[in-house]
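Dumping the structure here so I can ask a few things about it.
For this depiction, one protein chain was excluded, whereas all remaining protein chains were kept in their positions.
Letters are used for the chains, namely A and B, taken in the order the chains are written, and counting of residues starts over at 1 for each.
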Amino acid sequence: MKKDSILYVVAFTFAVCAIFVLVLALANESTKDLVEANREFASQSAVLDALGIAWADRSQAATLYKEQVSPVEGSVPPAYRATVDGSGFIAVEHTGAGLWGAITVILAADPEATLIRGIQIVAQNETPGLGGRIEEAWFLGQFKGEKVPGQKIRVAVGAESKGSGDTDTENGLADGVPGASRTSQAFESIVNDALVRVKAIAGGGK
Amino acid sequence: MFQKQAVMRRVLYALTPIAAFAVWLYGLRVLAVLAVSLAVGVLVEYLFEKKKGGKVSEAVLVTATLFALSMPPGAPLWIVAIGIAFAVFMAKEVYGGFGRNIFNPAIAGRLFVYISFAGVLGNSFYEPGNFGAAAGSLFGKVDAVTAVTPLAALRAGTQVPLLGLLTGIRPGSIGESSVILIVAAAIYLLVTKTAQWRLMMSTVIGGAVAAGILMLAGIPAALPLEALLAGSFLFVAVFMSTDPVSAPKKQPAQLVYGLLIGVVVVVIRTFSLFPEGTSFAILIGNTFASLFDRQATASAKRKAGSAMAAAAKVAAAKADVSKAAPSKEAAQ
Partner (left out) sequence: MSKTMAILKDNLWTNNPIFIQILGICSTLAVTNNLRNTAIMTLGVALTTAFSSLTLSAMKDLIPRKVRMIIQVLVISFYVIIIDILLRAYLPEVSKQLGPYVGLIITNCIIMGRAEAFAQASKPLLSWWDGLTSGLGYMAVLMGIAVVRELLGFGTLFGIKIMPEAFVPWTIMIMAPSAFFLVAMVMWWAKSMQAGRKPEAKPATPGQQATAAAAPTTTAKA
């Protein structure tokens, strides 16, 4: 058969595609369970971290999660109730628009949404090294135990942000990531929307 | 060792009273900032020119002085050194030295440090007066209590005394303060034909018109017209937009260039997160300068071309008439 004949070209392309796609499908199938386990662990550990529950390894995280956290029935995206150190908290998963794509966070707060217990990021597609720095400990740590005056927190951007983290937990203010004002502003509204949802869940909503 | 440039000398003369006044406002620290800026700027240019066998231009003195005057008075000296080194190296020498740079080096250096160290520089403003005594020390405290610049105050909605803006006794960058001295310098530069009046005027008009329109349109964040006296707008209009190297050379291009800078300053001040937009505006203007020149040349050629064509037509028509006449005769 000639290499330039239509039949050869079509058959060759088809065969090559079939082979490569088959290999990819096999690879995907064989790692599916592992990926699923990773995903579940990531979401459970994020909920635990947001609630401020310490865990040492994967199995302990799974046990602690089972013991202390109870998902709110039927709420989409998921919400959780948990009792930590004798007081009740609500954790919600919330997705909002970032600069490049959606940012999904888990936010834990008291049922009145006046005190943030903690925030963890589940997924984000912000610029690595710029907006992506919202995942860093200094940034997320600012929200730990932060009071929420008037149902809203604020993330400082531009020249107002010191870029090193705001240690005052009373003012409802956090420093934005330097050079990533838009992501920081987006994060502010995501947190505020999540706080609204916490209140709704506490009031018996889904 | 210096290449003599009379134009640059006159700019330096025009800057001297402004610098002297700044010393009274902010203390001897101003001299330290100037000294570091000049020393590092000349050194970087010298190292480059030595390799190429050229001379250090006097333009670098202007660049270094303008850069120093655009710094906040409390700017750490190491930031000044980094900024001017970047300005002379990255914005001037890599393009081939004096006369070949696309961007105004002083502005490029200022923006480099302004973006890199926004937090530090933003906290480096302090209250002016009596050789820096108002801030508590003759040399100016390095970690002085931060003063609110008029631009920031206007943004926050507070009134700013007009007298302070005119005399320059208000917090701000080292050289941008005194409206009176800057206007005097502008007159000197215009009389000695050192700077182009078109560039200066169109920048100011562009800013004023844009600010006026935004105010009339009722944009809540728009600053009042007095804001043009605050910040570094006038300083930039007089000394930066008139830079003979990075500004366009053709007359209509210069008008468009100035207008663009003025409008962009106001737009950035109003809509961006940065309180001051003059540096960005100059860089944007620089970017388009050669395009404006090209368009101006092209349209001038087109005009000249069509004028010539018209003249040729008239001439041809006349020739036709004169030709037609004898031919008629011939026909008869």
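By our rule, a contact is a pair of C-beta atoms (placed from the backbone, for glycine too) under 8 Å apart; a residue touches a chain by one contact, two chains touch by 3 or more.
Note that the structure is predicted; figures quoted are calculated from it, not measured.
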item	value
Touching the absent chain when the full complex is considered, from B:I115, B:L166 or B:A184	B:I115
Residue ranges of subunit B at the interface with the undisplayed chain	90, 94-96, 99-100, 112, 115-120
Subunit A, residues in touch with the chain not shown (by the definition above)	3-4, 8-9, 12-13, 16-17, 20, 23-24, 27-28, 31, 34-35, 38-39, 42, 100, 123-125, 127-130, 132, 163, 178-179
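Everything below uses one rule, namely that only the chains that are shown with their structure count from here on.
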item	value
Mean-CA-position distance for subunit B and subunit A (Å)	46
Of subunit B, residues touching subunit A in the complex	118-119, 122, 273-275
Residues of subunit A defined as touching subunit B within the complex	157-159, 161-163, 178, 181
